[in-house]
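Only one protein chain is missing; all other protein chains are in place.
Note that the chains take the letters A and B in the order they are written out, and that residue 1 is the start of every chain.
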Amino acid sequence: MSRGRLSRISIATATAAALLSTAACGLGGSGSDNDVKQPEKSGKVSGEISFRTLQLKPTFTAYVQGVIDAFEKKYPDVKVKWEDVPGDGYNEKLVADAQAGALPDVVNLNTDSFQLLADRGMLADVAKLDPAVQKDYVPGAWDQYKLNGKQGVFAYPWYVTPEILTYNKDLFAKSGLDVDKPPTTVEQFFDYAERITEKSGGKYAVFMADPKSRLPGDWQKMGVPVLNAEKDAFTFDTPKAVEWIERMKELYAKGAMPKESLTKSDDTSQLYGADKLVFGPGSPGFIRDVKANAPKVYAKTQVAKAVTGVLGHIGIYTQSLGVRKDTKSPDAAAEFAKWVTNGPNQVAFSKEVAIYPSNAKGLADPYFSDKGDGKDPETLARALGAEELKEAQLDANTPVEWTNQIGDAVVREMQKAIKGEVDAKTALTKAQDEANKILAQQAEQKQK
Amino acid sequence: MSTTGPAAAKAAAQAAAEAGTQAVAGAGPEEPAAGARKPKRYSRRVIVGLSGRYLTLCLMLVVLVGPIVWQFLTSLKGRGENVYEGVLPSDPTLDNYTRVAEAFPLFQYVGNTLVVAALAITSNCLFAAMGGYALSRAGWRGRKTVFTVLIATLMFPFESVMISMFLTVREMGLVDTLVGVWLPGAVSVLNLMIMRAAFLAVPKEVEEAAVLDGANEWQRFRRVFVPSAKGALAVVCITSFMGAWDDFLWPLIVLTDSDNYTLQLGLKTLAGATTVNDQRLIAAGAMAALLPMLLLFFALQRYFFRGVGEGAIKT
């Protein structure tokens, strides 16, 4: 559910994101693969490189500057120019810069921007730049930066935010459920939700319906095959998925979810922080938000491992550092990206904020196994998150084929079904057809 | 109001208007006399009218200022307090405002924004007034075409032209400069239209008198038209200040060095994916950004009425 947090973008971003593309004026194919060659290393680590981060100033200015200074000390011929961009509008700025041929040499990417830039051949193959580096990272994290149908790995994994379960234990206990036995499967989660709703008297809801952030994760956790083996068709139209819709529909009608959460979830923190929601969003960062904004509710907050169902492990969503393909100083850029994402630097970073290293050595740091007295939600969340991450695997991730566009198309059908306007099976079949149509269309466009 | 039909209403309105015109054109001295004849009735009506007016004003106040008040109250909440519970802060503090100032170089960002805002106000007032003046005067070729094209450009969404704009600004070597932030908004079509509408309302006789005095086109513009359109200029000031003060996406695209950041860019760093989203801090930042706009509005609102009438009389 780290995705949920990332997608909590404000209006400005969403407003502009797409229309930006409308204006992309280069008809000359600025991003086709053949335009730019994989950079050749010269063996000399020197030159000036630009480094762009996503919203680290001002909170982490000291940390990042420290990392840069240490690097410049080690390689005196390199000058790193650091620019930090706010999260809102980050992708827009990237697209504009990419269009203008002005990407930074080393750039922080999230899943969406990584996919776009890598697919358009704008990122260097880091496995080629540095063949030995792979073993340094958690395997799942490394593999995340491979692309279907393309040779290579296109970014260095950086920090990770795992999915965890957060809930208000007072409200949870009111239903007679054992606070220390949180649900572990989606089916169980629904059962619990039903019990809690029976006792809530309409005063609080259990969870946010928000199909956009629940799918396809919930289905994967229930054992629904989202894609076929060839990854060229969606196959989620199964009885299990029908069951998911039926349960959601029933719970929605009973008031287990806020009515409005069917379409949006930007008030999750508000509801949770006001004792009106049992399950909060599942990211360790959220715990810090609650601690800052609703100290009373923070005291009632319990954390547990995420619901993983038949998968038994969580997915892995990392931030990453890409290297611009036509960088003038490939040696310095690659060396610097490796430097920022190395074990010690990632651990030092994680200690400052609720994030986790994707670096294997980093994750083994004792800091991440310390549960304290097991009572403080923030400490506990850190330990549980790290434990989960050690077993995290890519098969629990949202498949790359499940693009934003496809997600939206499926979610629209699900909303109708959960509201009871359309029969579950009909909606599911229609959703799958839509998704396959878009998938085929995208494949066709790639061919061109 | 009971009327027999729209036609009747219209006729009545016309009659009233004509009557009004006659009264004005007729003779001034009659008016004070009319007022003096029934002072008591007049003042009672004023009192009733006034209280009705204030009542309506307060009602509208409740409807319109909700979010700001809410945000303001949130910004006063102390750290131990639950942001999401209750509206009123139990222990009001200005602590959050100090924290905003500490979180980033507030005054530097405000300074940058003021530079852009000052440029925008100057260029908009000057060029929009000039352009609006030309558009409002007849007697030159292509006027209708230009007007149509301008209106049409209002219809393209900003986002759809943004990348092109960025490439142009880049070509001009203005990336990462405050001039680059300002330039695309240096004259907005909206302001051109506002000034044009204002100049159209200037009575022809005033202009003719100036022509008779031997004033050339620039002098007429400068001495007759601009003073007549002070209200509209105040509006242009506000819209261009608001544009510069409030804009987020365009400065973000143009600027890379955080030393050049404008206030809105700085404020966005208060809320984000890796930072704790402290709602009190965000609210305090938003209030700090709002205040100058409100103050400017408050300072300028009295000029709204320095419209055509007053300006014309002065010349």
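Throughout what follows, contacts are C-beta pairs under 8 Å (C-beta built on N, C-alpha and C of every residue); 3 or more make two chains touch, one makes a residue touch a chain.
Keep this in mind: contacts and distances are computed from a predicted model.
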item: The complex's invisible chain, by UniProt name, from "Corrinoid protein", "Carbohydrate ABC transporter permease", "Outer membrane protein beta-barrel domain-containing protein" or "Uroporphyrinogen decarboxylase family protein"; value: "Carbohydrate ABC transporter permease"
item: Absent-chain contact - pick from B:76, B:178 or B:232; value: B:232
item: Those residues of chain B which, in the complete complex, touch the missing chain; value: 1, 9, 12-14, 16-17, 19-21, 23-24, 31, 34, 50, 53-54, 56-57, 60-61, 63-68, 70-71, 123, 126-128, 130-131, 133-135, 137-140, 143-144, 146-157, 160-165, 168, 183-184, 186-187, 189-190, 192-194, 197-198, 200-201, 203-209, 211-212, 216-217, 221, 231-232, 234-235, 238, 242, 246, 286, 290, 293-294, 297-298, 301-302, 304-310
item: Touching residues on chain A - with respect to the absent chain; value: 7, 10-12, 14-15, 17-32, 95, 98-99, 112, 115-117, 119-120, 122, 202, 212, 258-260, 262-267, 270, 403-405, 408, 411-413, 415-416, 419, 421, 438, 442, 445, 448
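Quick note on the criterion: only the chains that are shown with their structure count from here on.
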item: Chain centre separation in whole Å, for chain B relative to chain A (CA means); value: 41
item: Touching residues on chain B, where the partner in the complex is chain A; value: 79-85, 103-104, 157, 159-164, 166-167, 170, 175, 248-249, 252-253, 256-258, 265, 268-269, 271-280
item: Residue ranges of chain A in contact with chain B within the complex; value: 5-6, 10, 12, 15-16, 18-20, 22-25, 52, 54-60, 83-89, 92-93, 95-96, 99-100, 102, 269-271, 273-275, 285, 288-289, 291-297, 353, 355
